[in-house]
Each structure stands twice: as C-alpha cells, then as structure tokens.
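Of the protein chains in this complex, one is absent; all others appear in place.
Should a chain be cited, it is by its letter among A and B, assigned in written order, with residues numbered from 1 in that chain.
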Amino acid sequence: MPPFLFWTFALLMLIFGGAVIVNRNPVASALSLVVSFLGLAALFMSLDAYFVGIIQVLVYAGAVMVLFLFIIMLLNLRVEEQRQINWLAAAGGIAVALILLIQIFFVVGHFQAARQTFPALARSTTDDVWNIGALLFSNYNLPFQIIGVLVLVATIGVVLLSRRERR
Amino acid sequence: MDSFLIITSLLKIVAILFLILSMVSYAVYAERRVSAFIQDRLGPNRVGPAGLFQPIADMFKLLLKEDFTPRNVNTFYYWLAPCLAVMPAIITIAVVPFGSTLFGVPMVIADVNVGILFVFAIASLGVYGIVLAGWASNSKYPFLGGIRSSSQMISYELSLGLAVIPIFLLVGNLRLTSVVRYQIEHGWFIAPFIGDWTNPWKWLLTIPMIISFIVFAIAIFAETNRLPFDLPEAEQELAGGYNTEYSSMKFALFFLGEYAAMITGSAIMVTLFFGGWHFPGIPDGSRGWVFGLINIAVFFAKVAALIFVFMWVRWTLPRFRYDQLMRLGWLFFFEIALVNIFIVAAILSLAH
Partner (left out) sequence: MSVTVPRPKLNWRERLYLPAIVAGLAITFKHFKNMLLGRTKVTMQYPEQKWDSSLPDYYRGAPALVRDEDGRVRCVACQLCEFICPPRAIKIIPDEIPSNDRFAKVEKYPEEFDIDMIRCIFCGMCEEVCPEQAIFLRKDYAITGFTRAEMVHHKEKLLEIGGVMHGVVLKWNEKK
C-alpha cells in the first residue's frame, strides 16, 4: 500500500475523530464517527486484514451507528446545541488526553522493539477469513461457544420482548 | 504488472459504471412499460421506436427542472443525502463477478476474499442516505419515511445475512468468484439438475437452498424498498416519504439509487443462486474472447430477468402494513433462516 494512502486514511480518521467531539450537533458527531470508522476499516485492509476491516464497517458503521442515528434523530437537537460549554470539564478532559498522549510517547520511546523499522509486510498468502475461522473453532472454541449461547439467549429475549402481549 | 492491473481495473470500472447507469435508466423505462402492460395500458411509446429514447427525455426533464431547496432544511445534510443514497448501490457491484475472463483478464473489479461481507457492509451504508434525507428535510413525512427505512433495513439485514450462510457452508469460502466456480462444478444452487444430477445429497440440499433463496429474495425486496415493502416511500401514507422535499436532479439521484440497488441486488442473487455468468454448454472465456463476451451477456440477461421479476411482483402485490412487515422480518424470516442453517449443516455432516 502506498504511504500516501496510509496518511490519507489516518488523517481522515483523526480529523473526523476530532470532529466527533468538537461538533455541537449530535447527528454531525455520529456521522463523523462513521467516517472515522470507515478510515479505520481502510487501515485494517491495508494490513491485509480484510475480514476485520469489513466487519468494522458492517457492525459499527452499518448497524450500531444507524441505531445511534435513529435515536439521535428523535432527540430535540436545539437543546443540545444551546447547552453551555463547561470550560472546567473541557480543560480537564484535554489535560487527561494530553497526559495519556505523553505517556504513550514515553512508553513507545522506551520500548526497544518499537525503535527499529519493521520489515515490510510480506503479502499474505493465506485467507484471513479462513485463519480467523480456524482459530475460533480450535484455540478459542469454548469462549466462542459461550458467546454463541449468550447471543442466542439475547436473540430469544428480543423475540420474546417483541411479541405482543396476550390478553 | 501493477500498471497493467490498474489500467484494466480502471477500464472495468468505467465500463461497469456506464453499463449500470444505462441499465438504471432503461430499468425505469422497463418499469413503466411492464407496469403498463400488466395494467392493460401501453406505457411510454412515443419517444423513438417503441419509446426507447424515453430515458433520455426523462433525463433532460429532470435536469431542466428547478432545483429547489426548501428554507428550513439542514442544507449540508440535505445535499449530502442524495449522494449517499446512490453511492453504496454502485460500489457493491465491485465484488460481483459479471463474466468469466476477457483476453485473460478476470471480469470482476475486486475479487476480495470477504466478497459477500463486503456486499452486506456497503449495502448497510445505504440506509444513511435515506435517514439523512428524512432528517435533513425538516418535515414530518420525510422524517417518518427515514425512521421507517432505518428500522426496516436493520431488521431485514439479519435475514439477508442468515439466508446466505447455507451457501457459504457449501462453498467454504466467502469469495463470490468461488461461489460461481462451485456452481459451475456442482450445478446452480436453485437448479441442481445442471451438472451432476445423480447425487442424492444434492437433491436433498435443494430444499434448504430454495428456502434460503426465498428468504433472501424477500429480504432484498425489503432492503431495496420495493413494493410490497416500500413503506419508507409509501405515497399514499407519506406523500412520497424521504424524498418528498427533493426536486430536480437530487430527486433523480434517489431514483437512481433505488434502481441501482435493485440491479445490484439482482446481480448478487444471480451470483449466489443462479450460477453467475455460467450457462450449461457455454465454455468460459479461456476458450476465446467470444465466449468471454457471451458469458457477460448471459450474466446481464439473468440480471434483466430478475429485474423483471422485481417489477412483476411490484405490480402484483399490495403494500404490507408496517407492523406486519416488522413481525414478518423478526418472527418469521429470521427464524426460518436460522433453522435453515441447521438443516444444511445437518445434511452436510451426514453426507460426509
């Protein structure tokens, strides 16, 4: 993948990630988050992780954010836009974020393996979908099954809840 | 090698875009003619021979209309929504193999290993255009249309996704090209008699395959907002739904998006269930470029036939009520698709 694509998508992600916080309009925030997710998916795909990238789009951008948008649309947006900014809280948040950023730079700077340039990734020859499937059904079979049962229970619960009450 | 790939890809993209857009405009014409014929009318037959230049006239009409932006809309999102409505439907076609090979170049724009997931992921983005149109219009009917469409599309995405799992249980791979290759070797999923017909397991598998086809087809109807599930744009209830406040080319873009979604939906159904570009007795493009062209023609003929079915159903069935639609999606198709997966898995484990 050419570096300029990496920078494009990374910048896209960061800019729209910032827009999520800065925007006063909740719908704009939600849509910025969607664009940010799309950038993230593109970055995953640049690492040949097609499955993770596309699941990112399918689950987050396609389903979760649509539900978010669905709820936000029902809100009264005027109230949200007219709310006063609590500058103290904002300053605190920025301070925490800065401290975290400095910490990350510090840790990465002292991490030996991170100091050298990584060799270029070889083009993967195996199917990443197949790999994930094989891993899920061998090493992580039990957690996977448990999650499956959990999701099934949740699904049945949803079906039960959406049934009409019998009088 | 890389530049060859880029050039052929660009050529394919341009060709397929041109093909899809012209198919959209002729799908609108076909829709009008088919609806007219079903209702014992004639339909547009004046512009050119048998009205064949009607799409061009329509295009000029829509371009020359006043592009009106109502005063209280949220302008940025109001302009963004029509673009978002068209984009996903056209991007989806990128992973669909629309032919075998032509001069050794595979006739698919991007043969990614997550083919069907890509289709679902991009199709699920299609809801943003409609929701934003409904919300940004700042008007009650478009808003109701947007709400309906978002809940409808989320609900039917589930049955859509579950309905195709049996196919990928058989194929063992998410690539759409391998789905087509599997069907060439083992017969179309919907018609197993093509190819090796003596295998009894294949006949047994046909039953869940037909169930999964029906569920998938109905879910596609719901996803593309076609009648009998066109509640987001129910004219009688919502005065046009999410596109009420739009005019001129912006309205045309919604129209384009709807028909492009129908075409890509048909293309995916052809790929998944009707053997893609395969037709018994016709070899693939490695035998000569003539066969490569014939394969492409076969694919688009199948797509056109399915589009006719879309129209035929639209002009036959009345619209569902909204609660019926949701109940059907959640309490009926979802369960059927789920049980169907178990049936196929059981048959496969018994067969091996």
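The rule we apply is simple: a residue touches a chain if its C-beta (ideal position, glycine included) is under 8 Å from a C-beta of that chain, and two chains touch if they have at least 3 such contacts.
These figures come from a predicted structure and were not determined experimentally.
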| item | value |
| --- | --- |
| Partners of the unshown chain among those that are drawn | B |
| Selected from B:Leu42, B:Cys83, B:Ile207 or B:Ala346 as touching the chain missing from the view | B:Leu42 |
| Residue in contact with the excluded chain [from B:Ile13, B:Ile154, B:Leu204 or B:Val313] | B:Val313 |
| In chain B, positions touching the absent partner | 34, 36-42, 312-313, 315-317 |
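By our rule, only the chains that are shown with their structure count from here on.
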| item | value |
| --- | --- |
| Distance from the mean Cα position of chain B to that of chain A, given in whole angstrom | 28 |
| Touching residues (chain side chain A, partner chain B) in the complex | 27, 31, 34, 50-51, 54-55, 57-58, 61-63, 66-67, 69-70, 73-74, 127-130, 158-159, 162-163 |
| Contact footprint of chain A on chain B as seen in their complex | 77, 112-114, 117-118, 120-122, 124-125, 127-128, 131-132, 134-135, 143, 146-147, 150-151, 153-154, 157, 173-174, 326, 330-331, 334-335 |
